[in-house]
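Apart from one protein chain that is not included, each protein chain of the complex appears where it belongs.
And then chain A:
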Amino acid sequence: MGDGGGFLPVIAMLPFLGALVPGVMIRAGRNACATFTAIPTALALVMLLTHLPAVMAGEVITKEITWLPQLGLSASFFLDGLGMLFAVMILGVGLLITLYARFYLSGEDPMGQFYTYLLLFQGAMLGIVLSNNILLLLVFWELTSLSSFLLIGYWKHLPEGRQGARMALTVTGAGGLAMIGGMLILGNIVGSYELTDILAAGDQIKASEWYLPALILILLGAFTKSAQFPFHFWLPHAMAAPTPVSAYLHSATMVKAGVFLMARMWPALAGTEPWFYIVATVGLITMVLGALIALFKDDLKALLAFSTVSHLGLLTMLLGFGTEAAAIAAVFHIINHLTFKAALFMTAGIVDHETHTRDIKRLGGLAKLMPITATIGTLAALSMAGIPLFNGFLSKEMMLEEASHTYWFENPWIVPALATIGALLSVGYSLRFIFHTFGGPVRDDYPHHPHDPPRGMWLAPAFLTVLVILIGVMPWIAEPVVTMAANAVTGADLHPHLKIWHGVTPALFMSIAAIIGGAILLVLHRPLDAAWLRAPRPEAKAIFDRLIGWAVSGARWVTDTTHNGAISRYLAIFVAVTVVAGFVAWTGGGMPDVTRGLLPIPPVVAIGYVLLVAATLAVVLMHRNRFGSLVIIGIIGLMISAGFVYLSAPDLALTQISVETVTIMLLLLALHFLPKTTPKESPLGLRIRDGIIALGAGGGVAALAYAFLLRDMSVISDYHLANSYDGGGGTNVVNVILVDFRGYDTYGEIIVLGIAGLIIFALMEALLNGPASRRLRNTDYSQDRSRDRHPLMMVVATRVMMPIAVMVGVYIFLRGHNMPGGGFVAGLVIAIALLMQYMASGFGWTMARQQIEYHALIGWGVVIAGLTGAGAWLAGHPFLTSAFGYVHLPPIEEFELATAALFDLGVFLAVNGAVMLMLYSLSRIARYAGETVNIDPMDYDPTSRLEDREKEEER
């Protein structure tokens, strides 16, 4: 194995890099655009050819760049004879197509896009043939599907173009998925994803019990890509693409990728019975069927498309034979098919371009009007027919020779007979292409009067036709290339001799029969065509569309039944599925042994538990009474806080109880605008169903919780406990975790909370400016409103309590690092202290005294926390590394100064701002709804209550 493959990744990348250029260069004109497409292609070709001597000598050039070694994925490339042959074909034909497309595309077509897509596709193809890692190969394989989708659908305004592109993507994409599976199996069998390893492990693969699944899956990928029966139908529909695309995709590249893959995998997979029967049979059927349909196609490109299908079938069949001679024939035919088929596609494009039609029945007599095009087309088509002295003849003879001694289920004549029929049909459609397009008298009803195109357009097919004749007359010039590629395919050391005259062999008679039969077919074409048109035959596109239709209606049915706009249905489905999944997981077993005993239950705890359960049941049973259930839900929160205290979680208890308070306030405020009762509307059946789901979910969660409460497991908290004081400077481990160990999490969480506050504020603004505002203004609250809205006692009490409450908040904040408390709790406590003022003295009075905007509080909180974290960078530490020290000021005790406290200050501000913003927004709605605001506190005189009522009654 040689090295010096440093160029390989560069070669593979060049088209992708080049793809960036045409879109820009189109501004400099069409010639510049085409030139800059050709440059990367030509450069890659030159770099490739520098390796030619080494590869010819049998060296394999490799280059590996480690990418994701854990997955077995590396960007490794290798170049052997087969890869060299295909790479030269891809780049060489790419150059010719670039030239041809420059003249083919009209001024209205966006040429920059075209060349960009072309280079992307070229890069993907090149990647396939140069990849050494099959995972990398799969990536490129999918890229060809995607980029060919763009190319086939290039004429976006044509519905056929879009449909053809979709069909190609669906079929080749589905095949690609199957192939991923196959490749993964293959990699598992061998234990490596490197092609060089896989190719060397052929015996191991064939002996594996996974051989057949892997083979079928990989072949699905290859068959879909190479349009083999029954997946052949996408290829003719892809003909809606511009002709340069068809010429490129369907002669040299896209459809040959499947053939390439079968050739590449030949040493690893071929030579077994399943391989022969699957590959050879599918190839044989495709060859005959494609040729038969091609004979009756009137569209020039459709004829060529089915002819391509047929020839791909021929190649597949040859590879399926599994013999070395057949592999040589296949490699040789790959070269020959490329030369004549690309030339023919370009000829068809020229005819279309000049006459504005591709319908054979409207053509004829073009030989006199377009002599150059006619010459090129005729010569290439004769090669397709397999007439002697053209290169198509040589490989077809080799194919017939191989077929003549192939047994199919012990049957000696079926393969040769069908192969001859395929060849015969092939002669038929080739001759029809020649005589019905170029032959016959000149007509005067062409849609556009034709003449030969500019030189740039016929130069590329002419070059290919020269190759057709050169190889046809002097086959030995292709010998080194065929030897190089065939040796790479088979892994053997072969020395094939290509010659025109093989002596009197069965293949000669088959050839003669094919040519004579083909000529008869041409003569009889008119009556046969009439019979064909009358005969019923399955239309692949209709079947495909029906399948897609079924898939779509199936998907729609699933969506409509499960996703019908009823949230309660989604939730029911979700909960039920979760419960079932949990049950299935539990039946899987694997529960470790019980390692923990039960803690005793003191009577007080038992009472709390009963309260909790009773409150929960009460909430569920009386949830229609909204106020009542809200009061009772407070009991649950209180009991949970008490539970946290008992179970050694003082921080949680503090947080829970303060969150409880603001939650109830929030819900009370909301309930002010909502209906006070829930109507009874779900039928009994539904309630029973929901009850069953709820019991299932509750039982499942309880069982799960009980199961793990009795079992120990390894925890990572020992680290936190050990380093809390030494590393974080605090004895309250929970707080140190929040502001130090997991400070990044906390930082994210205060941002989330801040965003939630802003969302609520924004929603409120939208509501007040929307149609709801009118409704709010007209709300009548006179029935359920206390007349003394700001009772004297409450106003005075809250004013007195305010400084105390704030001090409690500050105290909780400051002690947080060492004792239960901290920024979260302090933020909530201060929020509650402020909310008391709102409730007691009224919205207007409080707002008039507000000094800082709540938005700003959130912002400052996040900024302070972020800057504290970033400050660690200045000291050269990672984000949020904390520093601390102890300060001793004489009058007070020694205390600690930690950057973590600064971070906690940010937490405090953000939490406080967010909570205040949320409740403030809800209160503002109330204010908007016409609630009067006290100008002064206690401006309501209770003594005037009677007079007020009298006044109201008068109105």
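List of remarks:
Keep this in mind: a residue touches a chain if its C-beta (ideal position, glycine included) is under 8 Å from a C-beta of that chain, and two chains touch if they have at least 3 such contacts; residues count from 1.
Here, contacts and distances are computed from a predicted model.
One chain of the assembly is not displayed; among "Sugar ABC transporter permease", "M48 family metalloprotease", "Na+/H+ antiporter subunit C" or "Transglutaminase domain-containing protein", its UniProt protein name is "Na+/H+ antiporter subunit C".
Residue in contact with the omitted chain (choice from A:I334, A:V427, A:L498 or A:L667): A:L667.
Residue A:V620 is the one among A:I65, A:V620, A:A797 or A:A870 that touches the chain not shown. The chain omitted from view is touched by exactly one of A:P274, A:G643 or A:G727, namely A:G643.
Between the chain not shown and the residues A:I760, A:V795 or A:L909, the one that touches is A:I760.
Residues of chain A in contact with the chain left out of this view: 564-569, 571-572, 575, 596, 598-601, 605-606, 609, 612-613, 616-617, 619-620, 623, 626, 629-630, 633, 636-637, 640, 643-644, 646-652, 655-656, 659, 662-663, 666-667, 670-671, 673-675, 678-679, 681-682, 686, 690-691, 693-695, 697-699, 701-703, 705-706, 708-710, 712, 715-717, 720-721, 724-725, 731-734, 737-738, 742, 745-746, 749, 752-753, 756-757, 759-760, 763-764, 766-767, 770-772, 775-776, 818-820, 824, 828, 911, 914-915, 918, 921-922, 925.
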